[in-house]
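Every protein chain except one is present and positioned as in the full complex.
Right after this comes subunit A.
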């Protein structure tokens, strides 16, 4: 009997990563101390700006048609927004976390 080559759609792999990451997120976030919930929000903001990879792809596309011209423009603006978030988010988190000190004595 011949084995048919069964190819799994890459979507299923992505979905697996997604579902597992939701569970990881669930457990990791419950372990965050409530005292750090504000830095948690600012740092999640910063990391969700990893969407910058999409902005880099769109902004750097080969300029061959009017469509790619638009893609460059959208990518450029998205790149600015994402970078504001990345730098602003990580730096403001760093600033906040530097304030948390133990009893000194």
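We adopt the following convention: a contact is a pair of C-beta atoms (placed from the backbone, for glycine too) under 8 Å apart; a residue touches a chain by one contact, two chains touch by 3 or more; residues count from 1.
Keep this in mind: contacts and distances are computed from a predicted model.
**Student:** Mind telling me which option in "NitT/TauT family transport system permease protein", "NAD(P) transhydrogenase subunit beta", "ABC transporter substrate-binding protein" or "Pirin N-terminal domain-containing protein" is what UniProt lists for the chain we can't see?
**Tutor:** In UniProt, the chain excluded from the picture bears the name "NAD(P) transhydrogenase subunit beta".
**Student:** May I ask you to list the residues on subunit A that touch the chain which is not drawn?
**Tutor:** Its contact residues with the unshown chain are 10-11, 14, 17-19, 21-22, 24-26, 28-63, 65, 67-68, 70-72, 74-104.
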